[in-house]
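Here the complex is missing one protein chain, while the rest keep their positions.
Chain nomenclature is as follows: A and B, assigned in order of appearance, with residue numbering initiated at 1 for each chain independently.
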Amino acid sequence: MEVMEYNGDIVKVSDLHFAYPDEHVALRGISFNLCEGEKVALVGPNGAGKSTLMLQLNGILDGRGAIEIGGLHLTRDNLPVIRSMVGLVFQNPDDQLFSPTVFEDVAFGPLHMGLPEEEVYARVDAALEAVRMSAYRDRLSHHLSVGEKKRIAIATVLSMHPKILILDEPSAGLDPRARRTLINLLRDLPITMLISTHDMRLVQELFPRTIVMDGGRIVADGLTKEILEDEAFLKEHGLEKP
Amino acid sequence: MHYTPAPLHIPDGFLNLVVSIACWVVTAIVLSAAVSRTNKSLGDRQIPLMGIMAAFIFAAQMINFPVAGGTSGHLLGGALAAITLGPWAGMLVMTAVIAVQALLFQDGGLLVMGANILNMGLLTAAIGYGLYRGALGRSRGTRLAVAGAAAWLSVMAGALATALQLWLSGTGNLQTLTLAMLGVHALIGVGEALITIAALAFIFQTRPDLLDEKSLFARGGRGWVLAGALISLLVVVLSPFASADPDGLERVASDLGFINRGQSASYHIFPDYTLPILGETSLSTIMAGATGVLVVLVVAIVAGRSLQKRS
Partner (left out) sequence: MHSDAFDRYHHKHSLIHQLDPRIKVLITVAFIISNALLPDGAWVAFLLAWGFVLVANVLSQLGIGYTFRRSFIALPFALAAITVLFSIPGKPIGSFQFLMWDMTVTDAGLLRFVSIVIRSWLSVQMAILLVAVTEFPKIVHALTHLRVPAVITMIISFLYRYLFVLTDEVMRLLRARQARSAASPGQRSGGSLGWRARIAGHMAGQLFLRSYERSDRIYNAMLARGYKGELMTIHPHHFERRDWIICVLCIVGMIIMQWTGRI
């Protein structure tokens, strides 16, 4: 399959390699770009390296190769700025929401960016508004349903005003209604997105462009419509046509 | 979900103000050392780790197994926390667990929390890490056995300290308190030892890197071995004294102005336990206690070995 060219400028990844300390090689030469405002799906079987790639984009894991976010090279010095630009939401909301109350969790990012208190309050309210959870500000995190937790988890990074949103398996474990609410939310958020998922119906519905990973490599990067039509290719990489 | 209180948590009202505050002072001093140590030496990763481990100890205390006659064994976790996280972090983790149990569930009081932390968090961590550190470098079976013995002793230390605090507060008679506390906890301690051994064996098997000797060494100095051994020795020496020959301790306490001499026992419920060969001397009492401890140690070592073999 032909790899399409994008004149992306918000994320540039070139020839990224990474191996874990136990010598398991997770990434073998990853290169791709994301345009501003683009919503891209990242699919592939378990162990393909999707989660590792996501952790790289936020500088939590440090591999060999070059990453550029919003024109800034990912280096140790740039790390704080990069982390405020890349909103990373982890798969399990119980890991993402580590504070006792919703307010504290949404305020965590802005507070650690060193913003003044009034600004923190304003951002918390705006972020909760964006995920339509304003009424939940003073709730205790452990009282939320899974769907509510997922939305609050997105608010916890929106409050940092990221330039790009990276979500790991956002629709996993949701019942149909909660999944629908989440899909509508993702569609309406006016922000660049890279979303890792196994939910091919979600991919078909929401993302014009798809990146397929397998064995630490990008095996396809192109229009979702075209990729989903090639059933043999999908099967080869453990995927299914929706 | 039912929250069941554990027998070592002293509620408010059972210790007097002087004893409560004295325990708070000791606890506060040790904890401030722990806080400054963790602030200095441990990475930023340590805060979430200790937080989740506190939740782990809290949850692990709910794991029980039937022993006999409707009683069940379960874990207090002080020794396990100190062995896996190091003494300072173990103490802080146990402190958080005891604080939440007292604040949220009223399991243990607030004014007496200093005593509860001392009994279940500080003594247990010192014995748990101290004895285990002494066994580092030995074979895995030996280390497990020592961990089990340390877990048992840590529970006994907590029980003895509780009995002494109650007695110093004038809440009961020294001999009965120690006999009852140590008697009940000798059994509870066996459950503690068995679970601690099996849990460590499981970690050895699946993630041996977490029990890596080098990092275990680094978490506390050689002084811990001494502290652990000294506290254990104190438990071994004091237990038989307090339960069989309480007059001596009572005299000391009344000389120091802790208790009113009139409060002491006017009777002895249980016959003194002594070794017949040595006659009724203090030495004999100590030897009897030491023998008892030795027997338990042997049992723990055998149990540790056999658990190790099977797993």
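One rule holds for everything that comes next: a contact is a pair of C-beta atoms (placed from the backbone, for glycine too) under 8 Å apart; a residue touches a chain by one contact, two chains touch by 3 or more.
Keep in mind it's a predicted model, so treat the numbers as computed, not measured.
Considering the entire complex, the omitted chain makes contact with A, B. The chain not shown here is touched by just one of A:His24, A:His143 or A:Arg187, and that residue is A:His143. Of the residues in subunit B, those that touch the hidden partner chain are 1-3, 5, 7, 9-14, 16-17, 20, 31-32, 35, 38-39, 43-45, 47-56, 58-60, 62-68, 73-75, 80, 84, 92-93, 95-97, 99-100, 102-107, 109-111, 166, 170-173, 176-177, 180-181, 191, 194-203, 206-207, 210, 262-267, 269, 303, 306-307, 310-311.
Contacts to the hidden chain, counted on subunit A, fall at residues 55, 58, 60, 80, 83-84, 86, 88, 90, 92, 94-101, 104, 107-109, 111-113, 117, 120, 140-143, 156-157, 160.
We adopt the following convention: only the chains that are shown with their structure count from here on.
Once the centre of each chain is set as its mean CA position, subunit A and subunit B turn out to be 47 Å apart.
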